[in-house]
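The block underneath contains the structure these notes are about, expressed in structure tokens.
Here the complex is missing a single protein chain, while all its other protein chains stay put.
By written order: A, B and C. Residues from 1 in each chain.
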Amino acid sequence: MINIRVQSEAFNSAAEGENLRSGNLDIGATVAFTGYVRSEENSLTSMTLEHYPGMTEKQLDKIAAQAEERWPLDGLTIIHRYGKLLPGDPIVLVIAASRHRAHAFSAASFVMDFLKSEAPFWKKEDGKDGTKWIAAKDSDLNALKHWD
Amino acid sequence: MINIRVQSEAFNSAAEGENLRSGNLDIGATVAFTGYVRSEENSLTSMTLEHYPGMTEKQLDKIAAQAEERWPLDGLTIIHRYGKLLPGDPIVLVIAASRHRAHAFSAASFVMDFLKSEAPFWKKEDGKDGTKWIAAKDSDLNALKHWD
Amino acid sequence: MTLVYFSWIRETIGKSEEEIILPLDVTTVSGLIAHLKSLGEEYQAALAKPELLKIAIDQEYAGPDNSIASASEIAIFPPVTGG
Partner (left out) sequence: MTLVYFSWIRETIGKSEEEIILPLDVTTVSGLIAHLKSLGEEYQAALAKPELLKIAIDQEYAGPDNSIASASEIAIFPPVTGG
């Protein structure tokens, strides 16, 4: 089961995990990654996430399909929010379910690495230094090399 | 913050995640691993987990301290259940919180690998083939080599 | 052909999308970028640094040499920063 959603509303990670497992007793492990809006030293007032409707879902579908090809998964959920978010708010949830833990860890980590570099989202920060678009990080591009 | 508990009761992973973050706006990522009682083809009726009270907590403390030494974590939760569990029941929860996702993934995965090989728990299965103690897996011992 | 812009490229150009009719000799992504830069200062500013431009043709990533002949929607945006 692959669940992909792009939404402005918050998500409930426990309910999403239950929904993903949905009584499948083959599942031995889930790994749930949640990303949050950070605010070091209260530097941030809010964050606004823009995305490219249509392409976002296509890219997430493609990343999920690649993860399912690489590891024997019993389920994969990807939820990413857009719009205005506050410090501490959850941004993204990825849950991978598998028989064995190593596959669940690898799949969730793989999805996050590719999502960071390929899903068309852009973050704009409002903070004490004014408003600025966040620049992409080299470390996120480098993270893809692990998966070659 | 390190939270370690060994208990017979179920846990609430969402509440544990909130408790671990507890308003720390430096946290950018949490990785939550949950392990479940599997039952392939309904082979299992129930599972009973025995442990070594006192030593279990000591070993988990030690593993958590090693994880905190290796990665800059903002929090780590380890909850492991004992007693009688049914197919689909959650057994273990590990949540690692960090500024950056790679550290949270590594720490949660490290804790699970060492917990599997060093925390004194033993699983006994009741199923259609009778009652048997589960044998340790070579794959779990091999998993430790990743961390040398 | 529809062009769509995101993030600071959208803000610098001053619109989120536009319909455009291209000269016949503009057939590739890099040709399109060069053509847009001829349309005014706001395009020049937005498209100045090629390493900060990502292109999608009909919602699939494309490189500078890709043909735009059969494209119906081309997106131009900076490197992504979600997650």
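Keep this in mind: contacts are C-beta pairs under 8 Å (C-beta built on N, C-alpha and C of every residue); 3 or more make two chains touch, one makes a residue touch a chain.
Note that the structure is predicted; figures quoted are calculated from it, not measured.
*Asks:* For the chain that does not appear here, which of the shown chains does it touch in the whole complex?
*Replies:* Taken over the complete structure, the missing chain's partners among displayed chains are B.
*Asks:* Check each of B:Ile27, B:Leu44, B:Ala67 or B:Val92 against the chain that is not shown and name the one that touches it.
*Replies:* Checking the options B:Ile27, B:Leu44, B:Ala67 or B:Val92, the one contacting the hidden chain is B:Val92.
*Asks:* Specify the residue from the set B:Leu44, B:Ala97 or B:Ala119 that touches the hidden chain.
*Replies:* Touching the chain that is not displayed is residue B:Ala119.
*Asks:* Name every residue on subunit B in touch with the hidden partner chain.
*Replies:* Missing-chain contacts on subunit B: residues 35, 49-52, 54-55, 58, 80, 91-92, 112, 115-124, 133-136, 140.
Basically, only the chains that are shown with their structure count from here on.
*Asks:* Please indicate the chain closest to the centre of the assembly, with centres calculated from CA atoms only.
*Replies:* A
*Asks:* By number of C-beta pairs in contact, which chain pair leads?
*Replies:* A-B
*Asks:* Of all chains present, which has the mean Cα position farthest from that of subunit C?
*Replies:* Comparing chain centres, B lies farthest from subunit C.
*Asks:* Centroid from C-alpha atoms only, then distance subunit A to subunit B, rounded to Å. What do you get?
*Replies:* About 22 Å, centre to centre.
*Asks:* If you average the CA atoms of subunit B and of subunit C, how many Å lie between those two points?
*Replies:* Each chain's C-alpha centroid was found; their separation is 48 Å.
*Asks:* Roughly how many whole angstrom separate the Cα centroids of subunit A and subunit C?
*Replies:* Centre separation, subunit A to subunit C: 26 Å.
*Asks:* What parts of subunit B, by residue number, touch at least two of the other chains?
*Replies:* 101, in rising order.
*Asks:* Tell me, which residues of subunit C touch at least two other chains?
*Replies:* Residue numbers touching two or more other chains: 83.
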